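As you look at this complex, bear in mind that one protein chain is not there, while each of the others sits in place.
Right after this comes subunit A.
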Amino acid sequence: MKHMTTRVLAPAFLAATLFAAPAMADKADDTMRVAMAEEILNLDYNYTTKREYIILAQMTDTTLFDLDPRTQEYKPAVATGYAFVDDKTLDITLRDDVKFHDGSVLSAEDVAYTYNWIIREDSESNASGTIGRWLDNAEVTGPNTVRFHLKSVYPLVLRDMAQRIMLRKAGTYDEGGTVDRDAMAQELIGTGPYKVKSFEPGQELVLERFDDYFGEAPAIQTIVVRNLPDIGTQQAELMSGGIDWMFKVPLDLAESLGATPMASHLSGPDLRVAFVVLDAAGYTDADGPLTKVKVRQAINHALNKADMAKFLIGGSAEPIHTACHPAQFGCDQSVQDYPYDPEAAKALLAEAGYPDGFELELWAYRDKAVAEAVSADLSAVGIKVNLRYVKLESLNQARASQDIPAYIGTWGSGGTADTAAIARIHFSMDTDRNLSGDQALADEVLAAEQTNDQDERAEIYSSALSTIADQAYWAPLFTYSANYLVSPELEFPLDPDGLPRLQNASWK
């Protein structure tokens, strides 16, 4: 409904701009108002997963390390440094000036408690799976030092520490022996640059600059997050000065309103990529056409991904030929590319024994225009596509039953600029997303997570990505772009990883 209403009304909105006064940002009261369609119900990122919550957690919480989105390096945050005692023992030194929003000082006990809580079975944290994979336990070794005992070699420790675990005071979730997983859901006590002033779940969150924050103070005093489910309403609020920032804006609408004096359109990169996954393993048909490498290569040649990126996604979207985002560590761009060439596709199909094409059931769950473009391109080379456009949940269920010959997938890597964030979940043998059935490839992908040597990791990913490309397990499509509409008074820097960092906004 959201997109339909806005598309229907785009001309009316534009007409309104002729009569309406320019939007007034709240520079005067130093309050930035932002809109989110997703209802904000829980402020504790240790118990949430969605992107909106990552955006909020960056303001209210801190982590041991920070990811520099420009250099992709992990820099000290609450930690001042780290040292590997051996492959499975990591010592972390902490700052001594980190304060919680209630004024108490963060200690080594707090850090150890947080990590040990997350991996406890009864924590049921959404981060348990990620951290439990590598952490055996965290041990306080001094007033400002914590030792992490790892279960195995794991090169992405700093990534997980930087992105997944928000630090809590010791006893937060089990004070007095009573487990309370919602302890921080509404009355959050974090250590970030903003503290919670008020919170009405599903309606409004008011954040106020935290003066005792140990890092660089944000420029804007107050940030108000409003839940506005309809994007048309968000636009109207932006035009009337009710909000200063909105995201996930459809490109056509962003361009239309951004061309008026009432709002600025910003388009930045996004780590999300789109791709077609092909049942090379033959789960749906042991001897079907997709089990033949030439057919899969033909599909790669048949897709005009450059036009899809340019006309259907727009902004900074780019075609890709790798099973990862080019900005991710290890995403070797020298692997086999299959340029758009319908004739080559037809020739490969004929060589594979399908001169008249074949019937293909293609599943998709988002970006219907892209799904239709893929179907049209495949039809043009003789592949008769039966497009199954369904809800994500239905696709997931069918995929779990190995009942999908091909599907258009997307992956955002959780904002992590490392090939590990996309490779493991799609090519290890314990995931139903892996339709390649390639054990050697799965071993390689896991091997890249068994060493701390970055050069070695890059080499392994290079080899794995070459296999994926040569075997055409995927038909990579394009990267996405992130579109924002902001008040003309607002300076909002965009980062290469596509994650909006509201704490970096300032007034012009």
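In this text, contacts are C-beta pairs under 8 Å (C-beta built on N, C-alpha and C of every residue); 3 or more make two chains touch, one makes a residue touch a chain; residues count from 1.
One rule holds in what follows: contacts and distances are computed from a predicted model.
Trainee: Any idea which of "Cytochrome c-type biogenesis protein CcmE", "ABC transporter permease", "Molybdopterin synthase catalytic subunit" or "Metal-dependent hydrolase" UniProt assigns to the chain that's been left out?
Mentor: "ABC transporter permease"
Trainee: Any idea which of A:104, A:152, A:334 or A:397 touches the chain not displayed?
Mentor: In the full complex, the listed residue that touches the missing chain is A:397.
Trainee: So one chain is hidden, and I want to know which residue out of A:76, A:215, A:229 or A:496 touches that hidden chain in the complete assembly.
Mentor: Hidden-chain contact among the options goes to A:229.
Trainee: Of the residues A:237, A:418 or A:438, I need the one that contacts the missing chain.
Mentor: Considering all chains, including the one not shown, the answer is A:237.
Trainee: Write the list of subunit A residues that the hidden chain touches.
Mentor: Counting only subunit A, the missing chain is touched by 1, 4-5, 8-9, 12-13, 15-16, 19-21, 39, 41-42, 49-51, 124, 126, 128-130, 182, 185, 201-203, 226-230, 232-233, 236-237, 239-240, 242, 391-394, 396-397, 410-414, 425, 431-432.
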